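Provided herewith is a single structure, encoded as structure tokens, for subsequent inquiry.
As you look at this complex, bear in mind that one protein chain is not there, while each of the others sits in place.
For reference, chains read A and B in written order, and residue numbers begin at 1 within each chain.
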Amino acid sequence: MARIGVFVCHCGENIGRTVDASSVAEALRSHPGVVHAEDYRYMCSDPGQTLVREAIAANRLTGVVVAACSPHMHERTFRKVVAAAGLNPFLCEMANIREQCSWIHEDREQATGKAIAITRALVEKVKANTPLETIRIPIERRALVIGGGIAGIQAALDLADGGAEVVLVEKESSIGGHMSQLSETFPTLDCSQCILTPRMVEVAQHPRIRLYAYSEVEEVSGYIGNFEVKVRRKARSVNETLCNGCGACTQACPNRKVPNEFECGLGKRPAISVPFPQAVPNMPVLDRERCARFMAIRKGITKAVCGKCAEACTRGAIDFAQEDRFVTEKVGAIIIATGYQLYSIGKEQPEGEGLSGYGEYGYGQVPDVIDGLQFERLASASGPTGGRIVRPSDGRVPKRVVFLQCVGSRDPSRGIPYCSKICCMYVAKHVMLYRHKVHDGEAVVFYMDVRAAGKGYDEFTRRAIEEEGAIYRRGRVARLWRDGDVVKVQGFDTLSGEPLLLDADLVVLATAVRPQPGIRALAQKLSVSCDQHGFINEAHPKLRPVETNTAGIFVAGACQAPRDIPESVAMGSAAAAKVLGLFSKAELEREPTVARVDAAHCAGCFLCERVCPYGAVGRREVRDRAGRLVKVVAEVNPGVCQGCGTCQATCPGKHVEVQGFTDQQIYAEIAAL
Amino acid sequence: MRTGYFPGCSLHGTAREFDESLRAVAGAIGAPLAEIDDWNCCGASSAHVVGQRLAVALPARNLALAEAQGVEQVLAPCAACYNRLAKARRVIEEDEALRREMPELLGRPFGNRVAVRNILEFLTDALPVIEARLVHAFGGLPLACYYGCLLVRPASVTSAEDPEHPTAMEQIARACGAAPVTWHMGLECCGGSLSVSRTGSVIRLGRAILEDARKAGAEALLVACPMCHSNLDFRQRAMTRDGRPPIPVLYVTELVGLALGIEPRRLGLDRHFVSPAPLLARRGQAPAGGRH
Partner (left out) sequence: MSRSPVSDGGLRERILQETGVNTARCYQCGKCSAGCPMAAETRWRPHDVMRMVNTGAVGPLQDDPSIWLCLACETCASRCPNGCDPARVIDALRERFAREAPGGVPRPVAAFHRAFLDQVRRHGRSFELGMVMEYKLRTGALTEDALSAPGLLARGKLSLTPSRISGIGEVRRIFDACTGSAGTGAGGTGAGGDDR
């Protein structure tokens, strides 16, 4: 026989004002199966909880209904109380008489009646409840980090130092990301390479980090604690174990005219190359698109062409026949840290992204109009000019540099309404770098707002104006064009009300920050969502900033939104801390409110398998004692199931049900109304 | 496809040579034009100062007439008329109430069915024929293609392929053997709508255009708008400082006509204020008889 206890809460005035709690308790007292009912001002308070605990013991209750607020608020609280009193926590239910009753009604009598009805329904549900056991899932205590920029590096190091194994996958031939291209960094102007390189080396040498550079994530399956990841290790045409990074091949390659991606096209590289001297791993990649040998093969020439690199290599590491290889790694958690790319003002724009270029700025065809990263390379001591700021067109030192902020950013007509957040700061930095190197040069900045909200940030931009003499003009530029050997800049200063036509020697565009290409495909493999621009969605914009909506998958750095280095590092550390927290338990605990198949009756139609949005339904063979196959039935993976109930609604025979929400329980609840 | 021809007031007046050269070219390439009977002024830049309804209704009457005449598209060579007609067509298309009101307002049946085309579209379509019948290619004559505003802006009305970098005029010029220069004022406004009421502004704007064309090495300006033509040709003397050589302003139809070997006089080349005769003589094209 059921022995149910009912506890009605006043929630101060919240419920008490419109619902007469003691009448509710009174009414429930005579409900079949109810052996105890009482009301109290604050049931969730310590004395309230004590009432519940004592009543369970005193009345040998077999079930508890707390008529109070939403289960979102306090279901956990009361289930804990019930468990402490020795009852299975899933025999406790909340009757929501606050959000669904007292808050939305005015008539006291009617509201009280409704509260009684709601509570009765839940009493019937509890009568039909069965004890459930918390699910425990083993955890693979290794993590995958996708992307080896500063965010990914930070996450990997924190994880490894915290004792976890790490697999770091980077699609380029070296880790480092955009930070390795920067000259000096705001707001302190320390040298980017100097602070980054030691961390890159640490990654390479850490015993618990396995680095797959020049690799990409091919496939992901599984669920939190138990992912399986297939990694494609792209063919470098260089044997990783033999190569010692001497660089003889890169010296020997006769094809030295390939635009250098690391230098943003400002320099050249050979067909076999290392992106920069401090690369990690320090190992070349042979660019098959540009290599003479492979070009010949594509043209159908059978004779082996060139091969100078192989001749130069004393270790015989060049492997023209190398193919992509695949490795599979088991991990318990994943951190996405794929960073960003810059918007280009060109006429051609990626399809389907709704972007367009800047015809009025010449679609990027005007010489001596460059973007911020190109300027970083010009200003970098290790860059193509050795740190001399000169014009790409003729190598002259520019006497007037005009910087344009918000190019692409905050421009709905080009498809990007958001602020890229970092450019106000790096433009101020560029101004300083320029003025430090070209003392008599004039720096003009066209801006709409200066957004420098960070520690020491506003002071930094003010310094650019007050001490470095930058001329800040408030307004967007209407047009850029080449006239003789200058770039004409047609702008307007809305503060002084002046139309301006400036002759610039060099123009630097602070172009918008966008997610990496291929981010949507990656997100799909991982079952995480992107926002309309392709940035990875966090689970909650305030309270869960480094988690995604998929359990066990986290996000860090500029792939989530435009981020500067301090933020990327903070996110990397935060994501690592989340993963370490997950790994700190031997097993993962999950609520048992997941679907379960009644294998005895399952007809094997697998409709549930088709409809499950989380891919939680698999198949299992049922065999008799002699090992003969009897039938194949559906089986729900409790680690993946989110308890949404889609399968339950679909199964023709009702042989799969979410525990705690079985048809019988729901019907009992409804029948009582 | 039957094409109706809407000359507009300018082509019957100050821009007669545009009309003459267009008719001559149309004849030469075998594309007959049926003038819209009893057409009226499109309202130019004045009607919309009074109100949007007038600015829409005046062009709409012409579209209704064209419809009645059974043509599928109307060629409006004057850039201003083109812009007005195209705009009216679009506004009516987007405004259901206005569309229903139109027949009553115009006192005629009106279905807004006729497409509006500009001279560049017309000539671009005819490029294969023009190329095939070319008798007098301009051996690389450097000229500046001047679009002005009304052929390209607003893009929602003009269907310009790229309002910052249109290329239609350049393509036509190249087909005639000319060599369009790279310059920067091809899309700047010449001040057309203030031509009469504020000459000083027009001279300032026109001067900048002419100077940039000169700087780019152009020997002639190519236009497709009567207002641009009258500003840059008729007022050129006032725009030119210190005895610089004048720079002839040709309608795109005149250029095509010359390349097709049509006699300059039939193209109205003798009606210009800045005579193209010296240029044509220099370039081995027959000089135009003067009316100067």
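Things to note:
Please note the rule applied: a contact is a pair of C-beta atoms (placed from the backbone, for glycine too) under 8 Å apart; a residue touches a chain by one contact, two chains touch by 3 or more.
Computed from a predicted structure; not experimentally measured.
Across the whole complex, the hidden chain's contacts among the shown chains comprise A, B. Screening A:Cys249, A:Leu373, A:Val477 or A:Leu522 against the full complex identifies A:Val477 as the residue touching the chain left out. Among the residues B:Pro32, B:Gly51, B:Gly217 or B:Pro245, only B:Gly51 touches the chain that is left out of the figure. Note that of B:Gly4, B:Gly43 or B:Pro264, the residue touching the chain absent from this view is B:Gly43.
By the touch criterion stated above, the residues of chain A touching the omitted chain are 360, 410-414, 448, 474-479, 490-494, 497, 499-500.
The omitted chain makes contact with chain B at the following residues, 9, 12-16, 38-41, 43-54, 57-58, 61, 105-108, 149, 153-155, 163-164, 187-189, 191-194, 196-199, 201, 204-205, 230, 234, 270-273, 291-292.
Convention: only the chains that are shown with their structure count from here on.
By the touch rule above, chain A contacts chain B in their complex via residues 347, 359-360, 363, 481, 483, 488.
Residues 162-165, 184 of chain B touch chain A in their complex.
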